[in-house]
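A single protein chain has been removed from this complex, and every other one stays in its place.
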Amino acid sequence: MRFIIQQTLNALQLGSVYALIALGYTMVYGILRMINFAHGDIFMVSTYLGFFVASFLLGWALHLPMAVIFVLTLLLAMFGTSLLAVFIERVAYKPLRQAPRISAVITALGVGLFLENFTLATIGPEPRILPQVVPVINFNIGGVAVSSIQILILAISALVMFILDTIVRRTMTGMAMRAISFDKTVVPLMGIPVDRIISITFALGSSMAAVGGVLYGIAYMMDPYMGIRIGWWAFISAVVGGIGNIRGAMIGGYILGFVEIFVAAFLPSTYRDFVAFALLLLLLVFKPTGILGMPVVEQKV
Amino acid sequence: MPLLQVRGLTHYFGGLKAVANFNLDLEPGELVGIIGPNGAGKTTVFNLITGVYRPTEGQILLDGHNLVGLQPHAITNKGIARTFQTIRLFKDLSVLDNVRIACYSQVRYSPLAAFLHTQRFREEERQTREEALRLLDIFNLRRYAQAQAKNLPYGEQRRLEIARALATRPRLLLLDEPAAGMNPGEIQRLMELIQWLRREFQLTIILIEHQMRVVMGICERIQVLDFGETIAEGKPKEIQNHPRVLEAYLGKGVA
Partner (left out) sequence: MNRRWWLPLILALLFLLSILLPHFGILNLYLQQVLMYVGINIILTISLNLVNGYMGEFSVGHAGFMAIGAYISSLLTVWVFPKSWGPFVFPLVLILGGLGAALAGLIVAFPSFKTRGDYLAIVTLAFNMIIKSVLENIEAIGGPRGFMGMSKLTNVAWVYVWVLITIFAIRNFVFSAYGRGILSIREDEVAAELVSVNTRQTKILAFVISSFFAGIAGGLFAHVLQFINPRSFTILKSTDVLVMVYLGGIGSIMGSILGASIYTILLELLRPLGVWRWVVGPLLLVILMVTRPRGIMGLREARWLLPAEEVQADAAVTS
C-alpha cells in the first residue's frame, strides 16, 4: 500500500509535467488544426532558459530570497519561451496557413530538429540540473516519502492549469479562441483579430510548457534531446484526453504519468514506450475522439 | 420491373431527420426530377442511394438487388453514377486522368501486370485511353485533355463531371443541380445535352434542380421534398399548381 501511494505521488508529479506540455499541443491543434511537433522542443528550451535564469540570479550577488529567485525564474522562462513560440509561429507557420496542412507539420518537425541540434551545438550534450532554487525538505508521512519539491510541482501545476482554464472559459480572448477553433472562416467577419488570437494561443501554450519545463528541471535532469521523448508522451496525453480539449489534455497528462510510473514499477523500463503506444492505439481504435475531445478525423463528405 | 426501388428511406443526422420515408419507383428510361427548398434533403437522398451515407431505415433496390450496406464504389459498379452539387473534380489531375480514373473497375489486369508492363496491361491501357478520349470528344473537351481540371472554365468543369460519371458506364445517372451557375443559353444547351445523353446512353436519370425551367422542361415526373418529407409528386403540370408546393417555396399564406 505504501508502495502504491509512493508511486502515485511520483505519477502525479510526472503527470503534472505531461499535462502542462499537453496543453500547448491541444491549444494549437484546437485553433489551427495543426500538430505542432516542435512543442516538445520548445519545452526543452524553456528548461534551459530556466537553468540560465536561475544560475544567473544565483550568481548575482544580490542574495535574493530563494522564493523570489524561483518566481523570477518561472516568470522569465515563461516570458522567453512565449517570445520564442510566437516568433516561430510568425516566421515558420504563418506563411503556410494556406498551404497543404502537411507542409506546416513538416515545418514543425524541422523547427523541432533545429531547436534540439542548436541546443546541442551551443550548450552541449551533457545532462544538467537546475541549480537549487527550492529548499529540499523531505517529509515522512506514514512511511511515504514526500519532498517539498513534489508538493511544489503539484501545487504550481494545479494553480496554473486552473488559471489557464479560467482564461479560456471566462475571458473574451478565451471565447475568441473557442470561436476560431469552431469555425475559422466566419470568425474574422465578427471582428475577431485571428492573427492576434493565434499568437496569444501560442504564447499561452508555450508558457504552460515553460512552467512544466522549470518544474521538470527542478526534479529531473535536462538534456537537448529530452524534448523528443517527453514531447511525444505529452502529445499522446493530448490525444488520449481528446486533442483540442483543454481539460482533456490535463486528464491525459496524469493518465500518462500513471502509465509510465506503474509500468516502470512492475516491468522492465524498456516496456514503457511499448505500453504507452499500445494504449494509444487501442484508445484510437475504440474511442478515436479521446476521452473528452473532438474527432481527429476529417469529415470529407 | 422497376430499375430502382426506394422504400421507406429515412435518415437521421444526430437527432435531426434529414430524410423521412422517401419512396421512389423508377422505370428504365425515365427522367425524374427532385425539387424542394434548400435543406430539404435532396442531396442526402443521392448520398443514401450512392452509399456515401448508410440509411437509418429503408431499402434501396437496383434490379431487385439490395444496395444498402455496399461501399460506394460497389454501388457505382452496379450502374449508378452521379455528379455533385459543388463540382468535385480531381483538380490537380489532367482532364484525361479525371475520366480515366472513372474507368478503374473496367481494368482487369493485376498490379503485377502493371509493374511488368505486360502485353495485356498495354492493351487495356490503350483501350481505357481510347474510351476516355471518346467521351471527351462527345463533350467537346478533347482539346483540354492534358490541362489540369482546375484550369477549365466553369461550364466545361460541369461537363467534365458528367463525362467522368459516364465513364463508369452507368444505367442510372444522378445529376445534382447541373444547371447551377449557368446562364440561360448554357441552360438551354444543358437541357438538350441531358436529353441527348439519355437517348444515346440509354440512361435513366434522376435530376435535382433549382432551375424550375429545367425541371419543368425535361422531367416526366417530379417529386417535391420539404424538411425531408415528400410533400407532392406528379407530372410537371400538376406540381406547378400544387398548393403544398407553393406553400413550401413561397411561405404560408400565399397559396
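As written, the chain order gives the labels A and B, with residue 1 at the start of each chain.
FYI, contacts are C-beta pairs under 8 Å (C-beta built on N, C-alpha and C of every residue); 3 or more make two chains touch, one makes a residue touch a chain.
Predicted model only: the values in this text are computed from it and were never measured.
Q: If the hidden chain were put back, which of B:L96, B:I138 or B:A248 would touch it?
A: Answer from the full complex: B:L96 touches the omitted chain.
Q: From the list A:L75, A:L109, A:A179 or A:A265, pick the residue that touches the absent chain.
A: Checking each option in A:L75, A:L109, A:A179 or A:A265, the one touching the absent chain turns out to be A:L109.
Q: Tell me which of B:L61, B:A145 or B:M216 is the one touching the absent chain.
A: Residue touching the chain left out of view: B:A145.
Q: Which is it among A:A67, A:L83, A:A155 or A:L281 that touches the chain not included here?
A: From the options A:A67, A:L83, A:A155 or A:L281, the contact with the absent chain belongs to A:L281.
Q: If you put the missing chain back, which residues of chain A would it touch?
A: Touch set of chain A with respect to the missing chain: 29, 33, 35, 91-92, 95-96, 99-103, 105-107, 109-114, 116-118, 120-121, 228, 232, 239, 243, 268, 270-271, 273-274, 276-278, 280-281, 284-285, 288, 295-298, 300-301.
Q: Taking the full complex into account, what residues of chain B touch the chain not shown?
A: So the residues of chain B touching the missing chain come out as 50-52, 71-74, 76-77, 81-82, 84, 88-93, 96-97, 100-105, 107, 109, 111, 114-117, 121-122, 125-126, 128-129, 133, 142, 145-146, 164-165, 167-168.
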